[in-house]
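Working notes, structure below.
The complex appears here minus one protein chain, its other protein chains still in place.
Chain lettering (A and B) follows the sequence in which the chains are written, and residue indices restart at 1 in each chain.
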Amino acid sequence: MQQFANPTQFLSLANKALPTIWAVTTILFALGLYGALVTAPPDYQQGETVRIMFVHVPAAWLAMLVYTVMALASAVAIIFRHPLADVAAKTAAPIGAVFCFLALATGSLWGKPMWGAWWVWDARLTSMFVLFLLYVGYIAIWQAIEEPTRAATIARIVALVGVVNIPIIKFSVDWWNSLHQPASVFKMGGPSIAFPMLWPLLVMGLAYTFLFLALHLISIRSEITARKLRNLQIARGEN
Amino acid sequence: MMDWSANHSGFVIASYAMSIIFLAGLIVYTFNRDARARKRLTQFEKTKK
Partner (left out) sequence: MRLLWALLRRDLILAARQGGGVGTALGFFLTVLVLLPIGIGPDQVTLQRLAPGMLWITLLLSVLLSADRIFQQDFEDGSLEVMAMAPASLELVVLTKAFAHWLSTSLPLSLAAPFLGILLNLRTETIWPLALSMVLGSLALSLLASIGASLTLNLRRGGLLISILVLPLYVPVLVFGMSATTGNPEMIMPSLLILSAMALASLVLAPIAAAAALRAYLK
């Protein structure tokens, strides 16, 4: 952990790792897309539309994973005062928001052929929508507060309050959904997905994760660069 | 192999297209921002000299 504390050290480590990460990402995507579009069989009931699962579910997984990363980084920032922790949280958010948006959009595109409606208020989609709101709020708070240290402090609280809220939302939306018994309850391939469907899903999940990792590292690098510049400008201004 | 002429295949295509476009856009944006930040830094360091 300590070796990442020094931004320069972090940068050199990140720069060394990135080419490999990108290579792995590309391979995983190639493999995953092949599995999703070529080897995976169409579903007995849904036909070819089940293939949307291979872009929808990984996006949803990442939307949740990235928020968890943000919350963890915020916690590290509070407890250990690690200098890069706030940067990690701040830069992860827009990436997670994009994944969240994709989860919603592909969920909608999956829902239309299945349920006949572009949007249904089922438990999962509703939770994902609220998650999107959480992302928007977090990003907005960074934009709204000018003073960087204060912005970081407030953002940490927003992230942690949000992460506490997520399981509560999940629970309450599940409850709410069970009260209202939607006309068609969608079960995602049941409790055990067949292997030809499972492995492309996992590979795509990994591909998305590595993509996030690569993008996150680059974003942290950009942020460090920008801060270096700001510090130099301030120092210059004081001369 | 995916049957491209099946019912609702448009939705599948749209989903994959959206995902690719948005993720590619995110990648391009991230690279761009990084390049611009580095450029601004090196430019500033040049003017300092």
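Following the convention adopted for this analysis, a contact is a pair of C-beta atoms (placed from the backbone, for glycine too) under 8 Å apart; a residue touches a chain by one contact, two chains touch by 3 or more.
Predicted, not measured: the structure shown is a model, and the values here were computed from it.
Note that the absent chain touches A when the full complex is taken as a whole.
Residue in contact with the omitted chain (choice from A:A14, A:A60, A:V173 or A:I218): A:V173. Within the complete assembly, A:V158 is the residue of A:V120, A:V158, A:A214 or A:L229 that touches the hidden chain. Taking the complete complex into account, A:I141 is the one of A:L18, A:L31, A:L72 or A:I141 that touches the chain left out.
Residue positions on chain A in contact with the hidden chain: 130, 133-134, 136-137, 140-141, 144-145, 150, 153-154, 157-158, 160-162, 164-165, 168-169, 171-173, 175-176, 179, in rising order.
In this text, only the chains that are shown with their structure count from here on.
Between chain A and chain B, the centres computed from C-alpha atoms are 15 Å apart.
Interface of chain A with chain B (complex): residues 37-38, 42, 47-49, 51-52, 55-56, 59, 95, 98, 101-102, 105-106, 109-110, 112-113, 211, 215, 218-219, 221-222, 225-226, 228-229, 232-233, 236.
Touching chain A in their complex are the following residues of chain B: 1-3, 6-9, 11-12, 14-16, 18-19, 22-23, 26-27, 30-31, 33-34, 37-38, 40-41, 44-45, 48.
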